[in-house]
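Encoded as structure tokens, here's the structure I'll be asking about.
One chain of protein is taken out of this complex; the other chains stay put.
And then chain A:
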């Protein structure tokens, strides 16, 4: 059984504990709790810091805030230009998700459903290009982008995200399409429906779970992305929330409270989506790691 098929099955179905295994015991639970504290503790301290004054952070760096200083957030929102950053991020995420889904969707459809001639070598090519480190193409790409006017535009960055995310997205969508029975579109084809129509009316609705997984991973990767954003955008007006936050943090090294407030503003939208859709996220991520 391949690792991928293991991962695509829902976790709960596999979660049964083995009869012969002793449960973790007190020590086991203690370790699990310590690990959870290690994972989440720093974030909780960060949340506390966002509500404190700078002086309070020095006196009481880790504990609960004495008062909830909500004004940190409005200050951070203004000084770090979070409104502008979030708007730009929204454009980038929307563009990258839409572009990746269209490009990868068409390609995956051709490979899984239209018996693309030479499909095997396309898969190999996608594997290779998704394994290629961005350091390999970053430098010439930068100078191409400056020459063609794509540098310092959101469109230019969206194109880069689409290109770097489509190999994984294509492989994942293709694997998903292969699980759908062929009979679905045979009938439509006999009725004389065109390929685009079949793709849109028959396959698309059935492929929605796979599409959603790809959309979520693409959105998270784009929203959090830093290297391309800091390299290919220069003017403040274009900056997404990740680089606005970075610029703000660099300029206000001393103000831990405002940095934390700005960081939370950046964190909360994605964390909310993640918590709501965590199962699809986690298993999608596991798929990415293993399959793309």
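Here is the rule we go by: a residue touches a chain if its C-beta (ideal position, glycine included) is under 8 Å from a C-beta of that chain, and two chains touch if they have at least 3 such contacts; residues count from 1.
The rule we apply is simple: contacts and distances are computed from a predicted model.
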What does the UniProt entry say the missing chain is called, choosing from "Nitrogenase/oxidoreductase component 1 domain-containing protein", "TPP-dependent acetoin dehydrogenase complex", "Sugar-binding protein" or "histidine kinase"?
-> "Sugar-binding protein"
Of A:92, A:165, A:211 or A:233, which residue touches the hidden chain?
-> A:165
Looking at A:136, A:155, A:187 or A:208, which makes contact with the chain not pictured?
-> A:136
Of the residues A:61, A:149 or A:209, which one touches the chain left out of the display?
-> A:61
Chain not shown: contacting residue from A:120, A:149 or A:209 = A:120
Residue in contact with the excluded chain [from A:31, A:94 or A:155] = A:31
May I ask you to list the residues on chain A that touch the chain which is not drawn?
-> 1-7, 11-12, 14-24, 28-29, 31-32, 35-36, 38-40, 42-43, 45-46, 49, 54, 57-58, 61, 99, 102-104, 106-107, 109-111, 114-117, 119-120, 122-123, 127, 129-144, 159-160, 162-168, 170-171, 174-175, 178, 195, 217, 220-221, 223-227, 230-231, 242-243, 245-246, 249, 254, 256, 259-260, 263, 266-267, 270-271, 274-275, 278-279, 281-282, 285-286, 288-292
